[in-house]
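Of the protein chains in this complex, all but one are displayed in their positions.
As written, the chain order gives the labels A and B, with residue 1 at the start of each chain.
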Amino acid sequence: MADTVVPAGPETAVEDIRLKHHFATSAQQMDADTLGMWTFLITEVLFFGGMFTAYVMYRNMYLGAFASTSQYMNVVLGGTNTAVLICSSLTMALAVRAAQLSNRRHQILFLILTMIFGTAFLVIKGFEYHAKWVEHLVPGFGFQYEPAQYAHHAQILFFLYFAMTGMHALHMVVGLGLLTYLVVQAYRRVFSANYFVPVEMIGLYWHFVDIVWIFLFPLLYLIGHRR
Amino acid sequence: MSAHTHAHLHVHIPKVRTLVLVWLALICLTGMTTAVSYLELGWMNIVIALLIAVSKASMVAWIFMGVRHTTSLTKLFVVAGLVWLGIMILITASDYNTRNWTYQPMPWANNPAGGLSK
Partner (left out) sequence: MATLTHGAPEIAASEVNYLNVEHGWKSWLFTTDHKRIAVLYIVSITLMFFVGGFMAVLFRINLLEPEGIFAAETYNRLFSMHGIIMVFFFLVPSIPATLANFLIPIMVGAKDLAFPRINLLSWYLYVIGAFLTMYAVIRGGVDTGWTFYTPYSSTYSNSYVLAAAFGVFVAGFSSILTGLNFIVTVHKMRAPGMSWSRLPLFVWSNYATGLIQVLGTPVLAITLLLLAFERIAHVGIFDPNIGGDPILFQHLFWFYSHPAVYIMILPGMGVISEIVSCFSRKRVFGYNFVAFSSMAIAVLSFVVWGHHLFVTGQSVYTAIAFSFLSMVVAVPSAIKVFNWTATMYKGSVSFDTPMLYAFGFIGLFTIGGLTGLHLASLSTDVAMHGTYFVVAHFHYVMVGGMVMAFMGGLHFWWPKITGRMYPEAWSKFAALIVFIGFNLTFFPQFILGYLGMPRRYHAYPPEFQALNVLSTAGASILGIGYVIPMIYLIWSLKNGPKAGPNPWGAAGLEWQIPSPPTTFNFDETPIVTEEAYNYGPLEEVIG
């Protein structure tokens, strides 16, 4: 990792129109934006954390039932989706880098690639949801389960599955909206080495959503070992 | 620290090579965690799965999210978020894991499918 220090233009003596009135300097504004974003991500950690807590408790209580659900989880699709999201994180990181280097063409390219990966993730997720619907695995909507002894407790797992992946997918949709905004702004030449905070912040958000999935994948798809 | 007189934006631009290497490692670890799930390792399955997930998440946070080059304040905030998640999970778990240390009449505990008491 290169520790290049890019000075913000000539001592920021140049009047920066993007400096909001209540900040003294661009550095202060950037510090505040970054800290604000990380604080927001902490709230997200605890938001998902509530569901992870519920998952941990019920997994300890009903390990057999939870393990038995693995046969209904499509590991190939889940694994593919994990890889797709990791790719999108790479392109997002590259997009931020391109913005920092004032490389507009690369920035737009990588942003659009990120959106393509993100959309691919949602499409695959859609196929999975459809399969669960067809197999009557949606709690509350004609839930049926084999082996029957686990029919009750498996519902808890599937409820958590839909709550967690659904909330994750919702965050993906929001992320795609934010990326669209970034592409438009990048097209309008808003971002440069002097001003790239929005790209970086939305990048942080996107990586965070990736991290959530990194935990969801083993916890939901790989509970029971497979034959 | 509150006197913002000098206005350099300290920006650490990562090398492409670093980013791609991390990506490669993440893909490999995804393959690995899937492969390990096909092995019968008992309780080790979940431990390995979680260790891999934690290392993947750390790589994303450390390199992609740039925690490595952030201020110690930001690092403190990240740690605080995780500690608070830990507080929630651990203390709640302490309830569920010690409920049966004393006898309490719980008719549902005899559920063959595994009830509140294991």
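Keep in mind that, in the parts below, a residue touches a chain if its C-beta (ideal position, glycine included) is under 8 Å from a C-beta of that chain, and two chains touch if they have at least 3 such contacts.
Because the structure is predicted, anything quoted here is derived from the model rather than measured.
S.K.: Looking at the whole complex, which of B:20, B:35 or B:73 touches the chain that is not displayed?
M.R.: Counting the whole complex, the residue in contact with the absent chain is B:73.
S.K.: Given the contact definition stated above, which residue among A:19, A:46, A:63 or A:101 touches the chain not shown here?
M.R.: Reading the full complex, the residue touching the unseen chain is A:46.
S.K.: One chain is left out of this view; which of A:114, A:155 or A:194 touches it in the full complex?
M.R.: A:155
S.K.: For subunit A, which residues lie in contact with the unshown chain of the complex?
M.R.: Against the missing chain, subunit A presents residues 20-24, 28, 31-32, 35-36, 39-40, 42-44, 46-51, 53-54, 57-58, 61-62, 139-141, 143, 152-153, 155-156, 159-160, 163, 167.
S.K.: Touching the hidden chain in the full complex, which residues of subunit B are there? Just list them.
M.R.: With respect to the unshown chain, the touching residues of subunit B are 2-3, 73, 80-81, 84, 87-88, 91-92, 94-99, 101-102, 104, 106, 111, 113, 115-116.
Note that only the chains that are shown with their structure count from here on.
S.K.: In the complex of these two chains, what residues of subunit B are touching subunit A?
M.R.: Within the complex, subunit B touches subunit A at residues 4-16, 18-20, 22-23, 26-27, 30-31, 33-34, 37-41, 45-46, 49-50, 52-53, 56-57, 60-61, 63-66, 68-71, 73-74, 77-78, 80-82, 84-85, 88-89, 92-93, 96-97, 112-116, 118.
S.K.: List the residues on subunit A that touch subunit B in their complex, please.
M.R.: Against subunit B, the touching part of subunit A is residues 1-8, 11-12, 24-28, 30-31, 34-35, 38-39, 41-42, 45-46, 49-50, 52-53, 56-57, 60-65, 75, 79, 82-83, 86-87, 89-90, 92-94, 97, 100-101, 149-150, 152-153, 193-194, 200, 203-204, 207-208, 210-211, 214-215, 217-219, 222-223, 225-227.
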